[in-house]
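Here's the structure we're looking at; comments come further down.
Note that this complex is displayed minus one protein chain, with the remaining chains in position.
Take a look at subunit A:
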Amino acid sequence: MGEGSGTSVAPALSLTAITKRYTEAPVLFPTSLEVQTGEFVTILGPSGCGKSTLLRIITGIIEPTGGTVRLDGTDVTHLPPERRDMAIVFQSYALFPHMSVGDNIRFGLKMKRIPRAEADRRFDHVVGICGLTPLLRRMPRHLSGGQQQRVALARALVMQPTLLLLDEPLSNLDAKLRDSLREDLLELHRETRSTSLYVTHDQTEAMSMSDRIILLNEGRVVETGTPRDLYLDPKMRFTAEFLGQTNIVPVTAEGRSAGTPWGQAIALRAPAHGPSQVSLRAEALRISPDTSGPATVTELQFLGADVLYSVDCGGHAFRVRRDSDAPLIDRGTRVDISAMGDATPLQDTPGEAA
């Protein structure tokens, strides 16, 4: 999981076999991960998967039951939060309500006793790139959600931390603002090259922003990879289903080839034998009207750029995406169905397999 990067420099963050149990059931099974300097990594998972616990362990708000947290190669597992070189952007922003925007941003510089000249330089820079100059004297309660978000970000960035942690920073905002702030965040990341660990349950956010995604479920790392790899070539069933919409297709495998329910033989990227499952994205399936075809259109939804068809094939329901400029296929039409490209046989997630 993220190991073997081949660099001799220690990763910005490295977790080794971190575990956490509160009373009986473990919240985190031994979890290891690394974030390289300059990387934007997302921990993605459904609520209750342990991602908040993991974040709190990294920041030092709670102590792990076992394992090691290293920052730039230094063991910080038992250091209090104030002695770890990281900054957090909270979901709630956690701006100090009794301080002006300017004082909120200066707070960390004062606490860490950054020399005046250096502090002023950093302050001016961050305020500039976050566009906060007109708001410096305002109190947090007089700011909109998006403005508060930018202040929280500036307050973290001004620390120039080894690691920037972002805990669902966009989830309290409405959809439109979220999109524009997502772009702002990416731009800031490119500009500051800050090593960032982003935590979210939103797969769209994770895929659009990250260099790498660490998918977490039930206290375990399910799979790690680039957004493209995880989306197009998931190794785990959980990954396939959590990222975007997909069809889990039952197949009969024979080495590098597998037979689909509609009788097509598709190539496998890894050998398998007997009954197996593959993930075929809705856009990887093709249908065309054919009176002797094996499938029937049961439902269609016009989505603008494309049309989402529900298709029944021998008792299995599949979803197929077609460009909307192609002629519509009516409900009840018999169709021929085929898959494009090859697929990887899916494994069940570690938690469920155990």
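Everything below uses one rule, namely that contacts are C-beta pairs under 8 Å (C-beta built on N, C-alpha and C of every residue); 3 or more make two chains touch, one makes a residue touch a chain; residues count from 1.
One rule holds in what follows: contacts and distances are computed from a predicted model.
One subunit of the complex is not drawn; among "ABC transporter permease", "Fe-S cluster assembly ATPase SufC", "NADH-quinone oxidoreductase subunit M" or "Aspartyl/glutamyl-tRNA(Asn/Gln) amidotransferase subunit C", its UniProt record names it "ABC transporter permease". Among the residues A:G50, A:G102 or A:P169, only A:G102 touches the chain that is left out of the figure. Touch with the chain that is not drawn comes from one residue among A:T19, A:T37, A:T59 or A:S208, which is A:T59.
Only one of A:L33, A:L71 or A:A87 touches the chain withheld from this view, namely A:A87. The residue touching the chain not shown here, chosen from A:H78, A:K112, A:R228 or A:R256, is A:K112. Listed here are the subunit A residues that touch the chain not shown: 59-61, 80-82, 84, 86-88, 90, 92, 94, 96-103, 107-108, 111-112, 136-139, 142, 155, 159.
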